[in-house]
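On to chain A.
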Amino acid sequence: MFDPYFDSVAAFIAMGDHGFFVWSAYGLSALLIAANMLLAVRRQGRVRAEIARQARRDAVKVSPKSVETNQ
Partner candidate 1 sequence: MAIMWKTLKRWYHQLGSPRYFYRFCEAVLPWLVPVALAVLAVGLVWGLLYAPVERYQGNSYRIIYIHVPASSGALMGYIAMGVAGLVALVWRMKMAEVMLKALAPFGAALAAVSLLTGALWGKPTWGTYWQWDARMTSMLILLFLYLGIMALQNAIRDPRQAARAAALLAVVGVINVVIVKYSVEWLNTLHQGATLKVVGESSIDPSMKWPLLISMAGLWLLYAANVLIRARTEVLNRERRSGWVRRLVRDGEA
Partner candidate 2 sequence: MSAPTLTTVWTASLHRELTLIWRSPADIVQPLFFFVVVVTLFPLALSPKPALLALVAPGAVWVAALLAVMLSLDGLFRRDQESGALDLLLTAPGVSVVPVTAKLLAHWLLTGLPLALIAPLLGYMLQLPVAVLDTLMVSVLLGTPTLTVVGAIGAALTVGLNRGGILLAVLVLPLYVPVLVFGAGVVRTALDGLPTGGLLAVLGAILALAVSLGPVAVALGLRISAGD
């Protein structure tokens, strides 16, 4: 069970002349799945940045008022 089925790397890539189909299948799958994960992470970053920006704006809104009352 622990020896590879294929005799050489070339044989592995050729997949008995079905190589195009096998590797296209895996390649496209990897692409779709990786893209989906990346998009999820990017959206997460965007939402966090948005919330942080809003928090900074809220903080700025607070301080001028407190400066006025101090005078």
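Selection rule: all candidates are chains of the complex that A comes from, given by their letters.
Criterion: a contact is a pair of C-beta atoms (placed from the backbone, for glycine too) under 8 Å apart; a residue touches a chain by one contact, two chains touch by 3 or more; residues count from 1.
Remember, predicted model here, so these are calculated numbers, not experimental data.
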item: Complex member touching chain A, one of 1 or 2; value: 1
item: Complex interface listing, chain A residues touching candidate 1; value: 1-6, 12, 15-16, 18, 21-22, 24-26, 28-29, 32-33, 35-37, 39-41, 43-44, 47-48, 51-52, 54-55
